[in-house]
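Apart from one protein chain that is not included, each protein chain of the complex appears where it belongs.
Right after this comes chain A.
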Amino acid sequence: MSNFDMIAQLFVSGLAVGSIYALVALGYVLVYVSVNVVNFAQGDFAMIAAYFMVTLVVGLHVPWLIALIIGILLIGIFGFVFQLGTFQPLKNRKRAFLPIMISTVGGSIFLEHLFLLVYGPYPQKLPGLFAVDTINIAGVHVYPQYILILVVTIIMVALLMWFFEKTMIGRQMQATAQDPSTARLMGIRVTLMTTLTWMISASLGGLAGILIAPVFMVTTTMGSLIALKAFAASIVGGFSSVKGAIIGGISIGLIETFGAAYISGAYRDAFAFVILVLFLIFKPYGLFGEKVSQKV
């Protein structure tokens, strides 16, 4: 049954890595849907939150779960500051899409080097929530951290769905996303809503970074690596659908893990991009892209 063990092992690890891509992809999608720009610093939110976490847990000895909550709040505030610098000054320009996108690319480069300067080049280790590294379930070694990632991702997605569909603020945010001028006429505070979107999106990226940090090491480049895959996941999912981002992220996690094991390890990173190119050619709206085509 060692073959089964191997498949189970790969499945668990692909699913967990895929969840991380999905969380970051969600951040892309939220910002894209609500303000129609792509934030290329999305992955850096993951990196920054992981560093916050290192400072809190390793430096200040804050208990893991409390540090997690503080970290998410901090990165949310950070998202607020970030959009103040990169998005707000440019948003009223004609054809603001490109300038804002370039501005976020600049922000991303700035942040990576800032954190290199502050934390130095040595990778940091963040201990996990659990004392043991792996637990052995019938020959399959599972990182408890991977289970945590899966559980938290499911809870987060459910929370998001509930927030957007059932709460007043969530509905106002959706309305703003679909038609800002009408929303403004209806008395919705559009700037507040877009700001909130940025903060939620930063928190999602941050959550991904915090969850994966104990398994990977914390480095200034960890975010950009995740971001590339998450970007591919967003395209696969249609770039405008929460469902799409989740399915896209998890598919890419699974495909690259199984691809590396059974096809070629050397081309592991290529799989995500082959899928990306195939989608751009044959299914440019992604799996769930109707909403955007309506909007445009």
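By our rule, a contact is a pair of C-beta atoms (placed from the backbone, for glycine too) under 8 Å apart; a residue touches a chain by one contact, two chains touch by 3 or more; residues count from 1.
By our rule, contacts and distances are computed from a predicted model.
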Name per UniProt, for the chain absent here [options: "Aspartate carbamoyltransferase", "Glycogen operon protein", "2-hydroxyacyl-CoA dehydratase" or "ABC transporter substrate-binding protein"]: "ABC transporter substrate-binding protein"
Residue touching the undisplayed chain, where the options are A:L90, A:L129, A:A260 or A:L287: A:A260
Identified contact with the non-displayed chain, of A:S13, A:S103 or A:S241: A:S13
Absent-chain interface as seen on chain A, which is shown: 2-3, 6, 9-10, 13, 17, 97-98, 101-102, 113, 116, 121-123, 125, 133-134, 136, 141, 143, 215-217, 219, 221-222, 225, 239, 257-258, 260-261, 264-266, 268-269, 284-285, 289, 292-293, 296
